[in-house]
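What follows is a set of notes on a single structure, which appears directly below.
Up next is subunit A:
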Amino acid sequence: MASNQSVLTVENLQAGYGGVRVLHGVSVNVKERSITVLLGTNGNGKSTFLKCLAGLLKPDLGSVQLNHDGGSIELAGKGPPEIVEAGLSLVPEGRRLFPMLTVAENLLMGAYRKSARKRQRENMNFVCGLFPILEERKRQLAGTLSGGEQQMLAIARGLMSNPKLLLIDEPSLGLAPIIISRVMAAIKELRDKHGLTILMTEQNLPQAAKIADWGYIMVHGKIVFEGNAQQIHDNELVRKYYLVG
Partner candidate 1 sequence: MLEVQGVSKSFGGVKALSNIELRLEKDERLGLIGPNGSGKTTLLSIIAGTIGSDRGRVSFKGRDITSVSPHKRAKMGIGRTFQIPRPLTSMSVVDNVIIPLMFIRGLHRKELETKSVAMNILSQVGLSTKAEAKPKELTQLQLRKMELARALAGEPELLLLDEVLAGLTSGEADEVLDLLRVLNNDGIGIIMVEHIMRAVMTFSQRIVVLDFGVKIAEGSPSEVSTNPEVLKAYIGE
Partner candidate 2 sequence: MKRSRAPLYLVILLSVGVALPIFFKQPYFYFASYIVLEYIALSVAWNLLGGYGGYLNFGTSAFFGVGAYASAYIFNSLRLPVILAIPAGGAMAALLGVLIGYSTLRLRGVYFAIATLAATTLVQSIVLNTPALGSAVGLYIRLPPPPPPYGNLIELLFATLFGVTVVSIALSYWVENSWIGRGLMALRDDEEAAETMGVPTFRLKMFANVLSGFLMGLVGAFYPLYIAYMEPYSTFDLGISFNVFVMTLIGGTGTWQGPVIGGLILGTIQQAASVTITSQYNLAVVAAAMLLFAVLAPGGLKGIFSKFITSRAE
């Protein structure tokens, strides 16, 4: 499934907040048409890492290369709008929907990117097919959705920008297990049927392992282990870092 072409190459990324270093030289590689998962409990720097990729936080050091159509673009240091234009879309931690806009309007906000506007109708149909509940709730204010619905809307909104690479920060956060399975199935479908490349962070190891092609484990801002789903599942360290991290 996953090709050998890298879509994203992150090297030695270092970043932090106000003098406190959170990421200590993180290197991650994301292959085309793959699901790559970054595992670790809260407070280990996963969200900070995604924020750096999306431009919400300027890294202190390191490079973020987005490779596409033979060429590659350096994203480190660029602002979020430029990064979105380049084809990378982040579904942020805490969903960050626009609560006073309707579901449909939130989706259309996702299609703000110039090249995505032309395909808004097509993409809208696509995400509503993926998450039929959104079709039903189109006219409802986003703030009034349940948690699971909000997470689906957030992913759907990220897809509306027609990204080359979709970053998802903890898709299972705060969701009931049955909903998690549905969200994970949708993410898998995005890769299998639509060839999308996905990088997501997760605490939810088994669910993520089911669909991931490759995983990294991050502890205190460093990658301590990488491998395929089976290797991660069998690794002793993994158990240790959960709950006792």
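FYI, a residue touches a chain if its C-beta (ideal position, glycine included) is under 8 Å from a C-beta of that chain, and two chains touch if they have at least 3 such contacts; residues count from 1.
On the choice of candidates, all candidates are chains of the complex that A comes from, given by their letters.
These numbers come from a predicted model, not from an experiment.
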For subunit A, as assembled in this complex, the candidate in touch from 1 or 2: 1
Contact footprint of candidate 1 on subunit A as seen in their complex: 17-20, 22, 41-43, 93-94, 99-100, 141, 143-144, 147, 150, 170, 172-174, 177, 180, 203-207, 220, 242-245
